[in-house]
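Note that this complex is displayed minus one protein chain, with the remaining chains in position.
Now for chain A:
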Amino acid sequence: MRVLMFGWELPPHNSGGLGVACYNLAKALSAKNIGVLFVLPRKTAVSAAFPVVFADITIDVVPIASLLSPYLDSAGYEMFLHEEGHGALYGRNLYEEVLRYGREAGRIAKRETFDVIHAHDWLSFPAGVAAKRVSQKPLVVHIHATEFDRTGGACVDQRVYDIERWGMEQADAVIAVSQFTKNIIVERYGIAPEKVSVVHNAIEEGMMFQGDAAFSFPGKSIVLFVGRMTLQKGPDYFVAAAKKVLKEDTNVMFVMAGDGDMYHRVVERAAELGMSDHFVFAGFLRGEALARLYRSADLFVMPSVSEPFGLTALEALQNHAPTLISKQAGVGELLSHCLKVDFWDIHEMAAKILAVVRYKELRQCLSEYGHQEALQCTWEISADRCIDVYHRLGA
């Protein structure tokens, strides 16, 4: 079986968990003798890295010149074009880019042979639909995040919503990364529940830090946030909880890794609340550096407002970090051995952070059992579920 897969980023040039998920799923499918032809909208970004990464797993990568970024909104895109002087090179707005990607996709679909089309998130939906029209092959669209997640429910972009809904309607099957996301797809997009399959994400091999936890603040516990600093990820709730924690216990350091449009606001807010001495902003980290940070943490906190999956929670557990996640996260469907709290419940979040800092047996059990549980979540299982979906479509 051969799958024509449309995405928009792959590691190491990824801006978040989406590229990681696409890469690992494609790799796991390849390991099961499913041929994957992975189409990316960007040419330059993949030039150096991909031949190395993909050399041994027989995934072909087809780049298309484009400027798509999964986490860029329309306003951000316009600012980017303006600031970088890219306006002359690329389409005038994000939606033109999406449509251009779709036209390119049609051309690729004409010259390649494949049995099923698999498109990841809205930017690749026009491409997936175009490929379906050209080839008459079944289309699977994979929802890693909806517009409701990205915007935290506020200021939903109607055009993005329309493309998402149209893509799911045009598709023969929809894959959601969690039951949480499936519920949104059914309730907000009106898609029939029987058309939507849940395929959870999984852990990435090699994300485990092997050395000693060399990162520490003597006498202080480390509470860690990892993720884009956007409304969706709830960094402001993390800062607010930190204030309550420090009122009770000053021996805590809060480390935030990631950047994003709320970065400056978060840094300022921590300073306003008089907590600058207790905050470290580590920037966007990946690989060994990130794994080491997880390994050093006494607690990893993922306070997402709306989190379709939440790969960072699995990464943290893989590296033995006790983990606290919001109840608004799909990954919670896989995890029993972590703490859970409503993202808006700052009081409870602070109470749980303090308990973890205070009780070593709590850290020990969360770390040990959570780690074991995370290791059960493999991409092999996810790939099997995807193959089930392909088979149901007659591929």
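Throughout what follows, contacts are C-beta pairs under 8 Å (C-beta built on N, C-alpha and C of every residue); 3 or more make two chains touch, one makes a residue touch a chain; residues count from 1.
The working rule: contacts and distances are computed from a predicted model.
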Protein that the absent chain corresponds to, by UniProt name, given "Molybdopterin-synthase adenylyltransferase", "Heme ABC exporter, ATP-binding protein CcmA", "Alpha-amylase" or "Amino acid ABC transporter": "Alpha-amylase"
Identified contact with the non-displayed chain, of A:Lys32, A:Arg103 or A:Arg358: A:Arg358
Touching residues on chain A - with respect to the absent chain: 248, 336-337, 339-340, 347-348, 351-352, 354-355, 358-359, 361-362, 364-366, 369, 373
